[in-house]
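Structure first, commentary second.
Only a single protein chain was left out; the remaining protein chains are all shown in position.
So, chain A:
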């Protein structure tokens, strides 16, 4: 096991540990779910989702805020549901941002190749 534990990893561990004792209390798992969704939203924002997947990130943030509110109102079931949705949407925002970056990098190299080939063709025809 790696000693370096990230926030989501810690949160996931807490969730699974608490899930075993879920019957005892509803409060703890909901808190953990909200924490996990917060981590996911932050991670997506860091990946550039604000520019590359703004709709998904906004929706994830909004669901996270509502989950937090539900937690305060002690509606643990709603808090957990909203946190799960927020986490899934944050993950989508992050993968959308990542794929947009990878796609534009691949497109840039393709363009690069096109220009190179054009120059090569020109040079070849000039030397014939």
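In the analysis below, contacts are C-beta pairs under 8 Å (C-beta built on N, C-alpha and C of every residue); 3 or more make two chains touch, one makes a residue touch a chain; residues count from 1.
Heads up, the rule we're going with is that contacts and distances are computed from a predicted model.
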Item to check | Protein name, per the UniProt record, of whichever chain is missing from view ("Amino acid ABC transporter permease", "Recombinase-like domain-containing protein", "OmpA family protein" or "Na+/H+ antiporter subunit D") | outcome: "OmpA family protein"
Checklist outcome for this item: Touch assignment to the omitted chain, from A:36, A:57, A:79 or A:92, lands on A:92
Item to check | Residue ranges of chain A at the interface with the undisplayed chain | outcome: 81, 84-85, 88-89, 91-92, 95-96, 98-99, 102-103, 105-106, 109-110, 112-113, 116-117, 119-120, 123-124, 127
